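Reviewing the structure listed below.
What you see is the complex with one protein chain gone and the rest in place.
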Amino acid sequence: MSTTANTASTEAPTAVSTSNAADPTQPSGTPSREKNTRGKTNGTGTRATRVLGISSLIGLVWLVAFGLAFSPADYLQKQAVRIMYIHVPGAWLAFLAFGVTALCSGVYLSKPGRSLIWDRFAGASAEIGVVFMAVTLVTGSLWGRLTWGVYWQWDALLTTTAFMFVTYIGYIAVRNLGGTPQARAKRSAVLGLVAALEIPLVHFSVNWWRTLHQKATITPGGDTKIGGLMLFSLMIGVVVFTMIYAWLLIHRQRVLALRDAVEAHGLDRALEERRHEGAPR
Amino acid sequence: METIVDLRDVVAVLGQFPALAGASLTVLRGEIVLLQGPNGAGKTSLLRVCAGLLPVVRGHAVVLGHDLTVDRSGVRAKVGLLGHTNGLYPELSVRDNVQFWGTTVGASSGEIDAALDRLGLSLRLADVQVGRLSAGQKRRTALACLVARRAVLWLLDEPHAGLDAEGRDELDAVLRQAAASGATVLVASHELERAGALAHRTVQVIAGQVHEVEQ
Partner (left out) sequence: MNTWNVAKLVAAKDLRIEARSRVITNQVLPFAAIAMVMFAFALDNENDALLVQVAPGLIWLATLFSLLILVQRSFAIETADGAIDALRVAGIDPGGIFLGKAAALAAQLVVLETILIGAAVLLYHTEIRLGGVVLLVTTVLAATCGLAFVGTLYGGLAAGIKGRETLLPLLLLPVVAPVLIGATRALEAAFGTGKAVLADGWPWLGLLITFSAAFGVVGVLAFGPLLDE
């Protein structure tokens, strides 16, 4: 990407050498290109994210150690309980991600002229959320098979989770429909807020529905007393997953910003070409 | 003379493609301006920018006193856009259509009747379903809607297409009358013969930019 920037038309060099604030085509939230040396591709990493990334890796090692080895097997579930260390943090992460999407959507809409960075965070967060929700559903399904004997239960929590999953797939589909960045951002932000509104409604209705049938809402670890080392391992899981989420979010947002910058650059090139088209007059 | 359209170096995009690559145009009240140019030159995009439908990415754009880079919605009610489609409801009659669009600005039934009359749509045609009309009749219905809406800036995209010679003359007469009563008209058209007959001024739209033509 850096090499094309250097060889672009006469207007472009200023875009490379000045800082982000001066260049209108460079979206906010991307690392300054001044760090680009000798034509090496900069990527989206900065010192802060490298620190975050390495800490996450270390934390992940801890999680594996505690989750698989140090923490005890459950009295009833035996080794199967270890799925919890991925499943519960994954679920926490998915809900956090969707909360962030709703929040960023709301901020973007709250005032006209808000920076597109809010929209990019909303979109990036939803993408990460969907992936982790898929992980949650799959691990939960496997866990359920091991402990209850069934892959699925129609209780309030699972059903709401499944609906959230489908809703956010729809949200991502709409994001990819194209149009100007502003139009896409506005449309997605509205949809993001509507999705956030709809989730509690779905949850309430499913909750009432299932309690009518007097089925106990068993969370998979419900019978297990979680204490001591198990609780500690679970907490590590939550913290590590949150760090991984933050790392993914920052990087994905920057990639989206760079993608928008490429489009803007592409626009400059296309304008040049189009003007050349009309020039012989 | 009041400046109705003031565009300077306007850039507008359709997806990735820069439909307008730095277009500049100034139009005064009561002018009829002909936009000529090949297909894909940007004539339609230019009209849609003036209607406040197509966002302006770069440049200066003020139409009827509204700055389109800030807010595109204010200008719309005062503008009438007749594109490749007519903006009509095929299942409804001519009168129903004109009445619907006229009511959006609070036109009285007298004004509706006057609009129908001016476009030669009373009597036989008024109660016919629009879907059953010929292309020329649909075009006239669409123009009647513009009149009923009291549009002061008329933006017409290839309005003569599909009309026979008589239809085209009638259309030109309507446009001249509209300009005479204070409206401003921009017409995008392929046709060269129309230039002298209809327009006060002609501009060439080529590759997303506007060039004045010696008249």
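Order of writing sets the chain letters: A and B. Residues in each chain are counted from 1.
Everything below uses one rule, namely that contacts are C-beta pairs under 8 Å (C-beta built on N, C-alpha and C of every residue); 3 or more make two chains touch, one makes a residue touch a chain.
Just so it is clear, the model here is predicted, and its values are computed rather than measured.
Colleague: Just name the one of B:Lys43, B:Arg58 or B:Arg149 that touches the chain not displayed here.
Modeller: B:Arg149
Colleague: To test your reading of the contact rule: which positions on chain A touch the chain that is missing from view?
Modeller: Against the left-out chain, chain A lists 109, 163, 166-167, 169-170, 173-174, 177, 179-180, 183, 186-187, 190-191, 193-194, 197-198, 201-202, 204-206, 208-209, 212.
Colleague: With the missing chain put back, which residues of chain B would touch it? List them for me.
Modeller: That gives, for chain B, the contact residues 51-55, 73-74, 76-81, 83-92, 96, 100-101, 103-106, 129-130, 138, 145, 149.
We adopt the following convention: only the chains that are shown with their structure count from here on.
Colleague: Once bound in the complex, which stretches of chain A touch chain B?
Modeller: 178-180, 182-183, 263, 266-267, 270-271, 274-275, 277-278, 281
Colleague: Using the touch definition from the top, list the residues of chain B that touch chain A in their complex.
Modeller: Going through chain B, the ones touching chain A are 11, 13, 15-18, 21-22, 55, 57, 206-209, 211.
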